[in-house]
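In this view, the complex is presented without one of its protein chains, the others remaining in place.
Should a chain be cited, it is by its letter among A and B, assigned in written order, with residues numbered from 1 in that chain.
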Amino acid sequence: MLSALLLIPLLGALAVVCWPTKLTSQQAKNVSIVFLVLNFLASLYLLSQFDLSVTGLQFQESVPWLETLGLGYELGIDGLSLPLLIINSLLSLVAVYSSDADMRRPRLYYFLLLIITFAVAGAFVAQNLLLFFIFYELELIPLYLLIAIWGGPQRGYAATKFLIYTALSGILILASFLGLVWLSGASSFDYSATMANGLPWIQQAVLLAALLIGFGIKIPLFPLHTWLPDAHVQASTPISVLLAGVLLKLGTYGLFRFGVCTFSEVWVDLAPYLAWWAVVSVLYGSLAAIAQTDMKKMVAYSSVGHMGYVLLAAASANPLSYVGAVFQMLSHGFISALLFLLVGVVYKKTGTRDLNVLRGLLNPERGLPVIGSAMVLAVMASAGIPGMVGFISEFIVYRGSFVSFAPQTLLCLLGSGLTAVYFLLLVNRAFFGRLASTESQTGVQDPVLPVVTWQDRAPALVLVALLFVFGLSPSWMTRWIEPTTTAMYDAMPVKLDRDRHPAYRTSQLLDAPLGIADASIDVVTCSNGDCAL
Amino acid sequence: MNQTMPAHVKNIHPFAHYVDRLLEGGTLLPDTPDNVLEVMGALDSYGVVLNRYSINLIHIADHQFLNLFPVFKYLDGEINPAKMWQHFCHDRINYEYAEYTMKAMMWHGGGGLDAYLDTDEFRENCQVAIAAKIKFNPMLQIFHRAFPEFLIEQIRQLAYYSGLGQFWRVMSDIFTSLTDRYLRGEIKHIIQIVDHVKDGLVADAARPITYSVDIGGETYDLLPPSAGLTFLPDTAIPYVESIFFRGTPFLGTVSYNAQAQQISPDKSRFAYGALYADPLPVGGSGIPPTLLMQDMFRHLPDYLEAHYLKTDRGLGDVRVKICASFQRSMFCVTNAALIGLLPAGAGATEPEAVAANREFLQGWMDRLAASQLEQVQTP
Partner (left out) sequence: MMQSLIELSWLIPIYGFLGVLLSLPWSMGLVQRTGPRPAVYINIFMTVLAFLHGTFVFMGIWNVGGVELEIPWLQVADLSLSFDLDLSVLNLGVMELSTGLSLLAQIYGLGYMEKDWALARFFSLLGFFEGAVNGVLLSSSFFLAYFLLETLTLSTYLIVGFWYAQPLVVKAARDAFLTKRVGDILLLMGVLGLASWAGDLHYNEMYEWVKEANLTPLTATLLGLALIAGPTGKCAQFPLHLWLDEAMEGPSPASILRNSVVMTCGAYVLIKLQPIVILSPVALAVLISIGTVTAIGASLVAIAQVDLKRSMSYSTSAYIGMVFIAVGAQWPGVAIGLLFTHAVAKALLFMSIGAVINNSNCQDITELGGIWSRMPATTIAYVLGGAGMVGVLPLGGFWALQLGIDFLRREHPVLAAVFLVVNALTVLNLVRVFRLVFLGDITPKTRRSPEANWLMATPMMILSVFVVLLPFVMMRMALLPPLRYWHPWVFIALVVSGLLGFAIGATLKLNRSLSRSTDRNMRMLQDLLSNDFYTEELYRVTVVFLVRQGSRVVSWFDRYVVDGAVNLVGMASLMGGEGLKYSVSGQSQGYIFTIVAGVTVLGFLMTWAMW
């Protein structure tokens, strides 16, 4: 079953590239859409067959491959990968659907897009470290080419930067995996959460550090993020949608599956520092976003900020925060994909993303009113307004992390506040006011923007609907995630223990009696059983 | 925007070329085939809409006299389920715009109608009619005693309903006959449109403006013929002044905040009228002319619709386009009024007469300086 999800996009890619007759851009797009619709339906079928009562892996497939190397074709999914797999199918479809109808070199373009779908799906289902790594690297090349060939004026620079960064990320991850296998003396690369048990603390710490930096580049976390704004700005809209919506999640997914669970002993020791790292990342991304005048760059920096919440939740290491971490990945996937999609439509119609130029796009006759309204909703979702998915995912994150790291959580909350600041600036500048002439129309008294078609709007409206669906009924999302994350938590040999680590003391601002040692007070915060003493 | 140029720089008046153009028999609006098409299309649908506006305003003035709950005032007396359903679906003319125009015209005042409403004679007319109307309504009698201006002010408003209705009756007829001529192929140039409108205005200049209501089978004169109110000086000129030039600030673009002081305390310095309004925000919130543009859109002649369909957005931005075309047509009407009002007549050739005409036109050009006149010069 899982192989089908890999085969369909792969066959699609081959079909596009090997199509016997000449393919116009539109035809290539249609072929890709057919395959991706099939892929999406297949993933929905998977969803319907998913057994919630099983906490471990499901739909497992195992085919021996290169046994000497320990590389096996080991597939399987659980509640962590299932939603990510589905969002990958959905956003791939959205990306292809929203691609320009007249694309240069369409065969190569759609081939690469489908390969990305294939590789990302592979990474989410792979249960062999080496297999995961191969998929993880495989996604890199098409993405590099998509930026380098179809990108903006500075695409060469951005693509190369992206390549170097993620290649570095790959090397670190590979090194960590190799080290893990060799040190633990495992016979193959087949993944199991208990692999690192018994390793000395320092060995685990080094392996985890390599993973952290490796996946930290992909997520991205400050200060490893600088490839992201450039890549986003230079990439075309569908690529940005995929990059923000799915590819960044490979980083958090990898960190969560291979870092948190495997090295839980070290993880909980590092957790307070990781939470501070998340705070820095959140505030840094948010503050940097405020200063941007390019809409796309602003959204890109907001990604840096919002992905920081995932780290915060992962660091907090309790059952609730784990659900929050996964939920936040998905909600960020929806919201950032939508934001990039909308910025893309604005760019396509106005020819600019400069907030100093754009004005009054809400004009109902000559502007982009529906796109503008969707934009208002999207930024509000991102700023955590209830009713949309951003609120409840962040709420679960905060509520989960608050019991572990109150000060860090409160500081991250400021990031939510800053999100409102920059996105409000964006909406107010670009969408409110009198419609302004853009550069290509200087001197024109009454600017006329090209017509926005329903084809431009449809994917955005679908995503807006999903924002509300999961925002109003979050249990439709959490029910898939929770069994797995709870099992993961239960499987952790070491839990986050509030008194074990001296660094933890710093985070007791709120419940530590100032000056006087009064042990009874500490009980209050833990009375609901959250801190798993 | 009402600055007057010092005498010695008049020859370098920035708008002097428009004056020259008008004196040489030209028009404010350039004579191009597209302009003729747009102006004719706009006036065509405007004529249809004005007809409905006029009928309704007069209906309200005559049949909703001092009705404090005029729930069905837009139904023109035809109260049946089908029509009510149509109104419920908002599948109707936006009579609110006619009332909005009426209120703006009344608020700005000017002309004989406005002056007459403040006379004792009018007050007495009102008292008689009020007494008859509220004879069996003790509640209103108390109100009338406690707030003596209340019902009189209502009747002043009704007088404007009627006055504007009568004015638009004439304008609608002018535009309808113009359309007929256009469809017969007689209209090829802007100047012909201007002349047609001017002739229409001149022909009806002295048409009396009167208003009387029927209460209990008896007729009460409120604006009696003896008041001597006539079409051109008492409705047309105040209308042009208050609607074309002054207007009222749109909530959608101007702040009413007193501290921001965006609105002049002096009504005569208002420049929010039809000749000044920016067409681009039309269709948005807080822009009342959108209602008129919607009404015209629903009665758009095929040739104008076909013309619009040739542009980038087709009918997607049709209200903005209609507004721009409408503005062009209103410059033609203004043009006609200016020519008609020339102190020394249109065809004058003696230097002194020409100078007087020039003086007159330059005075108006000062006011048009901030209008959309420059914008309508380009296609």
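Heads up, the rule we're going with is that a residue touches a chain if its C-beta (ideal position, glycine included) is under 8 Å from a C-beta of that chain, and two chains touch if they have at least 3 such contacts.
It should be emphasised that the depicted structure is a prediction, and the values quoted were computed from it without experimental measurement.
Considering the complete complex, the chain that is not shown touches A, B. Checked against the hidden chain, the listed residues A:161, A:218, A:257 or A:332 yield one contact partner: A:161. Note that of A:362, A:389, A:466 or A:487, the residue touching the chain absent from this view is A:362.
Shown as candidates are A:413, A:462 or A:494; the residue that touches the absent chain is A:413. Among A:78, A:139, A:456 or A:482, only A:482 touches the chain left out of the display. By the touch criterion stated above, the residues of chain A touching the omitted chain are 66, 68-69, 130, 137, 141, 144-145, 148-149, 155-157, 159-161, 163-164, 167, 222-223, 225-226, 284, 287-292, 318-320, 323, 360, 362-364, 369-370, 373, 376, 380, 383-387, 391-392, 396, 398-400, 402-403, 409-410, 413-414, 416-418, 420-421, 424-425, 428, 431-434, 474-475, 478, 482, 486, 510-514, 518, 520-521, 523-525, 527-530.
Taking the complete complex into account, residues 68-71, 88-92, 94, 96-97, 99-100, 103, 106-107, 109, 143, 146-150, 153-154, 156-157, 248-249, 251-260, 263, 265-267, 281, 283-288, 290-291, 294, 298, 315 of chain B touch the chain not shown.
Methods note: only the chains that are shown with their structure count from here on.
If you average the CA atoms of chain A and of chain B, the two centres end up 59 Å from each other. Of all residues in chain B, those touching chain A in their complex are 253, 278-284, 311-314, 316-320, 324, 375, 378. By the touch criterion given at the top, residues 362-366, 434-435, 445-451 of chain A touch chain B in their complex.
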